[in-house]
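What follows is chain A.
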Amino acid sequence: MWSFSHIANEIHEWLSKTFNPTLTLIIEMVIAGVAVIGLFAALGLVLVIMERKVSAWIQIRLGPNRVGSKGMLQSLADTLKLLVKEGLTPNGADKIMFNLAPFIAMIVAMLLMAPIAFAKDFQLWDLNIGVLYVSAVSSIMVISILMAGWSSNNKYSLMGAMRSGAQIVSYELSAGLSILSIVVLTGSLQVSDIIHSQANGWWIFKGHIPAWIAFVTFIIAVTAETNRAPFDLAEAESELTAGFHTEYSGMKFALFFLAEYVNVFIVCAIGATLFLGGWMPFHIGNWTAFNHVMDYIPSSVWFFGKTFFLIFVIMWFRWTFPRLRIDQLLNLEWKYLLPISMINLLLVTAMAILGWHF
Partner candidate 1 sequence: MLEEVGTTTEGDLVINVGPQHPATHGVLHLVITLNGETIKKVEPHLGFIHRSIEKMCESLTYRQFIYVTSRMDYLSSHINNHACALCVEKGLQVEIPPRAQVIRVLMDELTRIASHELWWGAMAMDLGAFTPFFHAFREREGINDIMEETCGARLTMNYMVPGGVMQDLHPNFQKKVKEFLQLYKRKIHEYDELVTGNIIFQNRMKGIGYLSPEDAVSYGCSGPTARGSGVSSDIRKLYPYEIYDKLEFDEVLENGGDSFARYMIRIREMQQSVRIIEQLIDNIPEGDFQAKTKAVLKLPKGEFYTRVETARGELGVYIVSEGGTTPYRIKFRSPGFSNLSVLDHIARGSKLGDLVAMMGTLDLVIPDIDR
Partner candidate 2 sequence: MQNEELKAKITELLSAATFEEGGEWLNINVEPADWLPLAQQLRNDTSLYFDYLFCLTCIDWKTHLTMVYHLSSTKHRHNIVIKSKLDRNKPEIQTVSQVWKTAEFHEREVYEMFGVNFLNHPDLRLLILPDGWEGKNPLRKDFEDPINMIKL
């Protein structure tokens, strides 16, 4: 059967036959690296055009419709434009930090690709602390934003970066706690274990109301973590022109821009993995026939379908909600989301111990 894992195995077997084990490993690493970079670029392009089309649809207009069929190549053209644009470094900026910041943003986004299961048995690195790794690495993102804001030597950038720092650090907490509630239910931090535990039903169905609360908290928290509206205070264009990336141009700006979209993809993928069963098809109890039909849909389609649905939800937020104010943003986290998710974690723990979930 055609599948990602099948292809991966074929390549691995062929490489093992042809080269010695060390060389095989090296070649495989190179392939993985190239694949991640390719995916990074492809995701950027797809998500940008998706965002523009979704926003156009919400805003009763057409969106890009000139480059390529129905404007599908618009983001490619934009990327080309950004590539050939001059990447200015302001005179008063801290040159090294200023130029380093977008790469850190990109590296973080790429590192986060590692533990994601894109399809059945198709994963770069199924490390045993997968979920912890994701929360840990994603917090490095804030460093790149703070670096960009501080080194730009621009007051808008600085304010944007400070806002962003406060925001990401606070919302990490509730994102972490809602991830933890699924870890409690599963009893494992490994991504593959979490997905396999959902073979008989996704956690959002099995986990009753606490899982829903965790899911909603997670979506709110990751929207804030990725600096998307209504939590886009770091780049609030009506207040701070462009926030932390005010001074960036050309490809350096594009890297921030792409990193933002890839981050959105990653958090949605994590959300889909934790709550919606990752690549697991939709199964209902004993409906064998129905379940078989569902199994025929390839696992990668399930994974990307769920992920893109969540991405759509986050885009929907962006184009309907006004922005919060900085104190309201922090109030929401520290006074509402954090207490709720802590109590929720207790509930989930009780549920897991007493075996109340399906």
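Things to note:
Here is the rule we go by: a residue touches a chain if its C-beta (ideal position, glycine included) is under 8 Å from a C-beta of that chain, and two chains touch if they have at least 3 such contacts; residues count from 1.
Quick note on selection: all candidates are chains of the complex that A comes from, given by their letters.
Here the structure is a predicted model, which is why all the values come from computation and not from measurement.
Note on chain A: across 1 or 2, the candidate touching it in the complex is 1; the others do not touch it there.
Residues of chain A that touch candidate 1 in their complex: 55, 58-61, 155-156, 159, 229-230, 232-233, 236-239, 241, 319-328.
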